[in-house]
Each structure stands twice: as C-alpha cells, then as structure tokens.
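Excluded from the complex is one protein chain; the other protein chains are retained at their positions.
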Amino acid sequence: MLEVKDLMVFFENALALNGLSLTVNKGEIVGIIGSNSAGKTTLMNTLSGLIIDMRIKEELRGGERISVYGKVLYKNKDITLTKPDERVKMGIVLSRERHPIFPESSVVENMKIAGYLRTKKEIQETMQYVFELFPGLTKYKKKRAGFLSGGEQQMLAIGMALIVRPEVLLLDEPLLGLSPMMQKSVVDAIRDLNKSIGITVILSEQFARPVLPMIDKGYVVENGMLTLSGTGQELMDNPEIKAAYFGV
Amino acid sequence: MKFSKFFTVCMLHALLFFFIFTPGVWAKKPIVIGVPTSIGFLEGKECLKSVQLAVEEINEKGGVKVGNESRMLKVESLDIRDAAPGVPVPEALLGIEKLILEKKPTALVVGPFRSEALMAAMDIIAKYKVPLLGTIAMSPASEGKIKKNPEKYKYIFRLCLNAKYLVKYLAGTMGFINSQFGFNKVYIMNQDVAWARKTAEIVKKVYFDKAGWEVVGMESYPTGTSDFSSALMKVKAKGAQVILPIFDMPQSGILVKQWNAMKVPSLMAGFISPLAGPSAWKTFNKKIEGAINVNFEMGSAISSDKIPLSKTFVESYEKRWGKKLEAGHGPAPSYESVYLLAEAIERANSLDPDAIVEELEKTDRQGVMGRIKFDEGHQTVYDMDPDKAAVAAVVQWTDAGKRTIVFPPLIAEGKIKLPKGLAAVK
Amino acid sequence: MNQAKILEAININKNFGGVQAVKNISFEVNKGELLGVIGPNGSGKTTLVNLITQFVRLSSGSIKFKGKKIDHLPPHKIIGLGISRTFQMVRPFYKLPAYKNMIIPLYSPRAKSLLGGKYGDRDAMALDLLEEVGFERDSFVAYKPAGVLPQGYLKRLELAKAMSLQPDLMILDELFSGLSLAEVASILPIVEKLLQKGISIIMIEHRLKELFKIADRVIVLNYGEKIADGYAQEVMESEAVKNAYLGTEA
Amino acid sequence: MKKRKERIDRGIKARSGDIFALSSYREMMYLSAPRFVPIIGFLILPLLLGVYWQKVLLSVAVFALLAISWDILAQTGMVSLGQALFFGVGAYITGALNHYWGVPPFISIPLATIFGGIICTLMLLPVLRLRGIYFSMVTLIIPLMLVRVIEATKIFGGTEGLTGMTPLPSRWVEVYLVIGIMLVCLFGFRRMMDSDYGLVLRGICDNDRSVINAGINIYWYKTQALFIASSIGAFAGALMTHVYMFVGMPVFALDYSIFPIAAVVVGGPGTLAGATLGACLLVPLSEALRGFGGLRIVFYGIFLVVFTVAIPEGIFPYVQRKYNEFERWVEVDK
Partner (left out) sequence: MLIGTIIYALINSVILCLIAMGFNLTFGISGVANFAYGAFYILSAYTTWIMINSFHLPYFLSVIFSIIFTMALGALMYQVVLKRVRGQAISEVIATFAIGLSILELFRYFGFVGFEYNLPPFIDASVVIMGTYVDVQRIIIVIAGIILVLALWFFTHNTSLGLAFRGIAQDERTALTFGIDSDKIATLAVSIGAGFAAIAASVIIPLGTISPSDGYDILIKALAVCIIGGLGSTGGVIFASFLIGFAERFTDTFIGSHWTMIVSLAAILIVLIVKPSGLFGKQKELEERI
C-alpha cells in the first residue's frame, strides 16, 4: 500500500532521515518507535507531504534548505513530490503531534472544519461513528476545544482525522503526554477502528510499551536510520528494545 | 561585419541624441521658470498648465528680451507633494532645493500648498536668492515675515488672494445678504488649517460681531472629516440662515451633499473648493442651486465680460488643454505671474535676481485678475474695482446650472437670489 | 520532618475563563528535599509552576517563600529571590550559540551579585556551567546555535540556565520528557549533585521510575486537585491515584 | 549520482565575535574591510558631492539614524510603526528651545536628544507590556494623535509651526555632524548589541519569558532600549529642524514612520548595518526617481515590493551570508 524507499531528508546540512525504507500493507497497524529527535516526526511529515509545504515556504523565505531524496510510493504511484492537500484527497491523513485541534471552535465545528473535503452527509455519519468510538467526547459537543483536557483533545484530533475518511491514518505520537489510563483508551480506540473499518494505521511513539502489543509491524528509528524491524511480538522479545524503550 | 554595423547604429543614435536634446547648440539658452508644487492635486495640476500656457504664448510672440537678444522661456516643474498629509516638509524643501540647484531657474512660480511649507521654504529661497511668485499658500503669516525682514525675504511675492482679503470679500458678501434679505444668523464651518481658521476668526471679529450678526456656531473640522451631520443639525436647530463654509479639502464635497440631503434651510455662502468649477453642477447632481462661492481670483475658473483678459484666459486654457478650468484658486495668478516675470526681466534687462525683484516690486499691470500691484508685504492688493486692484469673484449657482457673479458690485452680473424654500426675513 | 519550610502554598486557586485549572491546593517544600509532582496531562502541573513563579497570577490563595509572601511580586523579582525553573517546552534563544544562551541568566542581578563577572568573564563562566551539565568542553557543541542542537542538549542547556542563577529552589518541569533512557541516566547524577549542595527541588515528571529514585516526597494532581501527598511508595499504593492516573494495567 | 548543494561557513571562529583568530593578513582584511570601507566612504563622499546631493546625503543619514533606532527597538522585540514620534518630539523640543528662548543649536540639539528620549519613553511606558502588532499599532497612533492635539490646542505654533530656527554654522558642519553621529551610532550600537547587555535585549525579542525566567526585569531593559532608540530618533529630528529652520506638524508625518521600516526591510533587520544600507539605497533612489515626476512614488513603491519579495531576508544579511559562506555541490552518499 505504502512504500518508502531510501528516504533521505536534509535540513540544511543536517541529516534528519538517512536511507530509510519501509513497507506498509493494507489493514496493518505499523509502529515507528524511536526516541525524541530520532526523525519520527520528519518521517511523518514526509509521508503526509507537510515537508513539501515546509520546503516551499522556507525556500520563498530564503531560510533553511530542505532537501528530500528517495521515493514514497502509494498504491504504486510515486507521491514523493505531491502536495499535502493532494495526498489527503488520495487518502493519506496525518494527525500531528501534540493534539492538533482548533482551540477556538467547538468540538462539532472542529469536525466540520476537518470535513472540508467531505459532503455534509458524510460528515454527519462519520461524526456519529466518532462519538461512538469516543463516548467521552459526547458531552463536550458544544464546548470550545481549547478547554478540553489533553486526552480529550487527542481523541478529538483522531476523530477529526477520521472525518476525512482516510485509507492510511498517520498518527504522530498520539500518546505523548497522556496519563497511562488515557493512553489505554486511545490505544483501544485505534485497535477498534483498525478492526472495524480496516483503516491502515501508522503511528509513531517514543515508548514502545503501550503500543507494541497492538502493532502488526514495528520499525525502530535512531538518528534518522532504521535500526530494527519486525512484528510486534518480535520487538517485544528483543532485549535491546526492552532496555531502551520500556521506560515506565 | 556585424560589429561595424552595430557601431554605425550606435553612432547614429548618439548623433541623434546630441541634436535632439541639445538645442542650446544653436539657440540661446532659455530662461528657466521653475514650478515646484503639488502637481498631484487639482490646483497644482491646473496651475502648472496655466504656467505652460503663458510660457507658450510668450514664446510664440518671440520670447523675452534680455540685452539685445530674445530668449525663450522654459518650464521646469517638480512635484513636491507637500499637499499630501503624510509628506514631511523637509521632503518638499529638498525638492525645491533640487529644482533650484539643478535646473538653475531664474524664478519660481506657484510654490508650496501648505502655509507651513511656504514659511519654511522662504528661508531656503532667501538663501539661494531666487524670486518666488507664490499662488497657492495663503496664510498672511508669510507677509509678516517679509515685513519683519524685508531685505532677507524680498524674493517672495504672492499673487493669489490671502486670508486677509478673503475676509474682505466674505464680509462684503455677508453685508449684501444682510441688507438684501435681513439675514443675521450665521453658522461658520471651517477646515482646521491655518488659513481657513484664521479667515473664520477674522470674519467673525471684524464683521459679524460688529455688524450685529449672531454667530450661532463655529466649528473647525480636521482635514479628512467625512461626516458633517451634527453641525448641520445644529444649524437647523439654531435657525441659522446662512452657513459660512471655508474648506479646500476634497471631502468638503460631502458637506455639500449632506447639506442637500438633510434639507437644511440655510444659504450656503463661503468657500468650498468643489463648488468653484463649472463641473460642480454635474458633480452634485444639479442640487446646488443658490449656493454662493468665492472664486479666489478672477480668471480662476470664472471669467467676467467686464475684464476681457479673464475671458481670453479661460477660453484659451480650454482650447489648449481640452478641458475647462475647475480650480477656483491658483490658475489665474499662476498665468499672470509668468507675464509679470517676463515684463520685470525685460524692464530690468538682466537676469540678476535683485534687479528682477526690484522691477517686480514696481509691477503695475492690467491682467486677468484686474490691476496687479504689490504692497510692502509683497502681497498683490485685492479690492472691489478691477481697474484699481485685483479682484476675486463671488458667484452664485442659479437654477439653470450657470454661475452668476454677484459680488463685487462693479463686476456683478446679477443679484443674489434665494433658493426655493428660503424666504427673506424682511 | 522538622526541617524549615522553604516554600509554602496555601489554598491556591486559578481560574481560566471559567475553567478551574488549580483547585485549592496547599503543599510545602522543605529545605533540601526533592518534591515530585505527578498527574495526568491537563491536571494543572504546569499551571502550578507558573503560579509559583507568578508567570500566571493567582486567583486566590497565597504563596510563601522562606517565610515571606511572594504572590504579589512580579516574576523576575521572585526569580531574583532564588527560585528558578526550567520550561517543559524548552525555550532557548534559538539564534544564539549555546554558550551565549547562558549569558542572559548570568547577566541577571542575582547572578551578578553572587558570581560577579565582567564582560568577557561570563563566556568562561558559561562554558564551566555547561560542562557541569554535560556539554563536552573540547567539542564544538557549546558554540553551535541552540536551534540546531538536539533535544537532549537543549534540556541540559535549560538546566544549566536554571543553575546559573544560584537558586535556593529549583523547579524542573518535565525535564526528562523526550529524552532517551541513556540521557536521563546521565542527567540524574547532576540533579543529585544539586540536592547535595542543599538546593531544594520541585520536579514535575511523567517518568515515575526515575523520579522515585530521587524524590523524597510526591504529590499527585488530577483535574486541578491534589489527590495524594506523601512518600513515593505510599502514594503509588493509594486507590485514588491508581484510578485517576495509572489505570488498571500499571 | 544525486547531488546536493551544501553551505559551509567560512570559519565559525573568525565570526563568533569574541574569539578572534587573526592569523593572516587575508584573515584580517576579511574581517576589517567591511568595517572600514563604509567609514571611509562616508567621510569622503561629502567632498565629492554637490550641494544638492550633500543634502540628499544628509537625508540618507537622518533616515539611517531612524532606521537604526527602529532596528534597535525591533531587536528588543518592539516593532514600532511610529518613528515619527521620536523624530517629531526631538524636533519640537529643539524648536521650542530655540524659538522661545533662543537656545543655540549646539545646546538645544543635545538637550532635545536627551529630553526627547525621556519624553518618548515616558509616553510609551504604559504600553510597554503590549506585544507584537498591538505595540506597533499604538506607536502608529500616538504621532497621529499628537498632530491632532497640536492642531486642536494650537500649541507650538499650531498648524503653522515655528519658523526661523538658528541654522547650523555651515553645510559642512551639518553633513559631517550627522554622518559622524550616524557612524558612531552604527558601530557603537552594533557593538552594544553584541555585548552581554545587547544579548539580554535580543533575548527579550527571541523569547521574553526565558529572560524573565533568568530573573531579569524585561520592562526595565525594554525601557532602556526605548530610551536609546527614541534618543537617536529625537536627535535626527532636532538636527533636521536646524537644517531646515522649521518645525511644524509635518514632523510627525507618516513618511518618517514608514520609510525607516522600509529601509530596514530592504537592508535586512537585526544588523543595524542593514538598516543603514537600506537608507543608503532608498533615499538616493527616491531622489533619482524625481525625474519621473508624478510617477516617482509609484516606481518607489514598485521597487520596495521587488526588494522585499526578491530578497526577503534583506540585502545586508544576504551579502553577509555570501561573504561568509561557500556553497558547493556534494554527492549524496549512501
């Protein structure tokens, strides 16, 4: 479904991603594990095309020079240079790190904004589904999103991504800063939506423990390079991983 | 081959350039008249065109005689933008200096718009000793400065009406209105700039207060005001029969329109620049019947049968530029100043500034505006008789879309008529 | 526990546009101890720090530092009294080289009076401090613009900036978040050393394992309320904490 | 093989400000040329120019001073849209001193510089807490308001202004005085912005909460920066008053607010040298365009747009970067 070949990304002279390759099949949950500044977010931005947008804007400004090499294939089509909004139309949707929501608008409006590319009816239907998936959100429908707690915001962010009806859902550090309990409910929701509507999910995370049980495949990224890959179980059993990524 | 062709073309161009742009090779160097003013404004634009008209006329007749030879006149204009509110005075002064230093004009005409720019420019002009015949800025303060230090500032002359004489005309008109219709309640509205405010104050002091008028209100409006409703409501509430407006900003058109829309039962008599020109009838959709306006100088967008030169000027302007004069302030004196200058140079028989100034002081010319003479403050004397002094014209819009001169009496074409819905008190 | 209280918060409250971010919290910090603050996201931990340093004004309640009320003072005065903090989201001066980042706190009145220093000296002082937190002296790291440094160094820089003020009380806001285990392991001794020097520390942390290694006491926040306060082990056992924070799995 | 353009800095050491590596003649030239060329240029230039272009040079220096003053404020995180305020206050103080009490220019200009700085600082003190665009807007409004106040209350000559100030002894004094001060300001304040004190100021712009967090009272430092900047502006205003022997409402004109910013945008913010360079380009450009008559401002506007769009970082930083770095193509290795 999604294939990344020899991806290299430079920010000016600094190498953010170095020769990264990975494959994602339809219906899988794939985890990208790595510590901070290992290149997870850059990878996510490259997959979603945000980096293209950033590159254009930096160039216009005469700022940092961002260079991308390698290939990103989606359904066997080269989308390396496709703009982010085009990719959204193709079905690749990213939910950025630190629960990206529109703080000034209400929960329902947030979803409506996210449904820019969908018809009203589709939005209504998906919204129904989201509220079933995250019952916690139901009572805040009219509340301004900025006043929700971190976990609720994350739920909303995932819900908003779902409104677009993606085929591939990219989640950048969805568990960041959530309490263990919140983490659990978010993980459950992801598993649930993968099972029920068969969305392909790629998520990145610093701490492997909460996500490893649910992923079909995992990649460990360090300093922009792929160091390990395998199924969730394989990674869980790997002693090195245990040592490095199983902090509390 | 190719190169030599290129070379020839280059040479030809150079030759062409040489012949076209250096007429001085065979003609005597022209006398340069500098026009530093705000060309982007209506008055500036028309003043410049009037100057050009006068220069062309003089050149056609053979130019100006200095010594034994006739020399052509040449206009060098420069936009100093001082009328635009955002432009600092030094910027305008730098423009004047540039003109003086680079084009070496024998004299300057028209000059700055804003009084403060003129006041500041006087020092520069005194420094470079270039006569200036100003025709726009009208605060009497500059005369005061000349009188205080005549030797230093003798290079500055003014041909247009100044605030002092404007008062005289306004007072005269008001006296007329009073004696004819018995009106004696007035509301004064003026722009918040030096000359307008001063005019308003002086009219009140020297005329209204003495002649037994009741000044029911006096408002000054910052340049750029776009709503006059509250003053107009006050006019109505206090029963003023006459509104005396003194404005030269474009937004004053709003005042006229609002006066109209609010159906204020008072006579509009004063100075509002949009009312001066012939196109006002169309601008205000034929709704200015009865409005009385002062055209600051005879010939500035108005002519009288009794002063033939003014008719010639207005007509030849239209012929030359294909457009009627619209500015009620500036064009006639600008046109005249070129003639004054030409005559002074011929009399002085030299281009020496001091000699020209000496001759300018002696000026006595029957021109477009009437008889032109300077007083000791180098201000052209204005009065009621065109044979004795320069005149301005007070005109009234009639219902046929024509302007009738109603004051001063010697050149009046008719009497003031009250517009519909307004009755005389006596 | 009969040590002197260095910081005391009494019934502090904070409202944000109708939302109660901090509800009636009281706690104290004793001299020389390390107080851990834990709680789920959005529970008001960072607000608490902001309230102590008055980056955000109290709605009600009072805060005492060394027995004196400080809640009416502007932030820079409070910091001048000897409280310094790090930010959860690092806030370096991105365009400046790392060691130049240090100059600003070193230029503050407190640092000036305690450490002295003239123009030029401060560079050396900055480099010393940076070495203390683990910037290798002979590498170029300290000379690089802060904007290009990796997270680990930025956190150290943040710590060094707080240290340069010679504080009596340090507030470390999620110092370890975003760091690898190895990095955390290398920073822990620095914190311990600070404790040995007699500096009191409030530490806000998600990384409980590391926190419990050094914390004397822990308070737990949830939805702006304090739900537990006590020794680390006691706190972890309590039902309320388990329900609110750790979930059933932990 | 794929290639990538790499940027390399010409020796961090040579540029880092404090650690000088003056090893070779070339190295020294490399460091000192950018400093001496403008100094010598500015000192010689007046001798070569005619009277009128000397006046233009004076104008250049005045706008450069205003631009420097703007840049100092901007580096401290205060984006002002009202340099006219400083200019105008300075002009009115010296004008009033000279006009009402006959204080000679060599006393009234320094007085205007200091008191202009104090008055402007006091005026802006209440809004020091505003950040970003709100601060800018207040600074835009205050000069407009002062114009109206002078208009309404008729103080200081009202709409007519005060004329007949004592001129400076000669045009050489005028031009060298202003150039001297400009060079002193340029290099002096550049030095200052590089010192520890300047670091604090720049820190406020970069990240004010971090500076508060260092126990520094940012408002006190902002006040100081404001005083420095407004004094520079007030000096420019005071000098212009004596050159043109006039002070009036137009000293608060919008041009004095906008064009310094334009100069900085064109020259490059954050360097002071960029501000000066911008003024050196824009003012003569505006004069050269006088030939176009009414179209002058139109062309001027178009030039501004082209500058800002073509070199968004500003000319000076661009040149500086090119001066300091190489670019080369490197292979992307696997």
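Order of writing sets the labels: A, B, C and D. Residues in every chain begin at 1.
Following the convention adopted for this analysis, a residue touches a chain if its C-beta (ideal position, glycine included) is under 8 Å from a C-beta of that chain, and two chains touch if they have at least 3 such contacts.
Keep in mind that what you see is a predicted model, and the values were worked out from it rather than measured.
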Among B:Lys103, B:Lys257, B:Arg320 or B:Lys417, the residue in touch with the chain that has been omitted: B:Lys257
Which of A:Gly115, A:Gly151 or A:Gly224 contacts the chain that the document leaves out: A:Gly115
Contact partner of the left-out chain, one of A:Leu7, A:Val88 or A:Val211: A:Val88
Chain A, residues in touch with the chain not shown (by the definition above): 48, 50, 53, 57, 60-61, 83-85, 88-89, 93-96, 100-105, 109, 112-117, 120, 146-147, 160-161, 163-164
Residues from chain B at the interface with the omitted partner, ascending: 40-42, 45, 84-86, 192, 219-222, 224-227, 229-231, 233-234, 237, 250-251, 253-254, 257-258, 261-263, 273-274, 277, 279-280, 282-283, 285, 287, 326
Absent-chain interface as seen on chain D, which is shown: 74, 79, 81, 126-127, 129-134, 137-138, 140-142, 144-145, 148-149, 151-152, 254, 258, 261-262, 264-265, 269, 293-298, 300-302, 304-305, 308-309, 312
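The rule we apply is simple: only the chains that are shown with their structure count from here on.
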Inter-centroid spacing, chain D versus chain A (mean Cα positions, whole Å): 47
Between chain A and chain C, centroid-to-centroid distance (C-alpha), Å: 31
Distance between the centres, which are taken as Cα means, of chain D and chain B, whole angstrom: 40
Touching residues on chain A, where the partner in the complex is chain C: 14, 35-37, 147, 149-151, 177-184, 206, 243-245, 247-248
Touch list for chain B against partner chain D, complex: 39-40, 77-79, 81, 85-91, 93-95, 97-98, 101-102, 114-117, 119-120, 122-124, 139, 141, 145, 192-194, 197, 222
Complex interface listing, chain D residues touching chain B: 50-52, 55-56, 59, 148, 151-152, 158-161, 163-164, 167, 240, 243-246, 248-251, 253-256, 287, 290, 293-294, 296-297
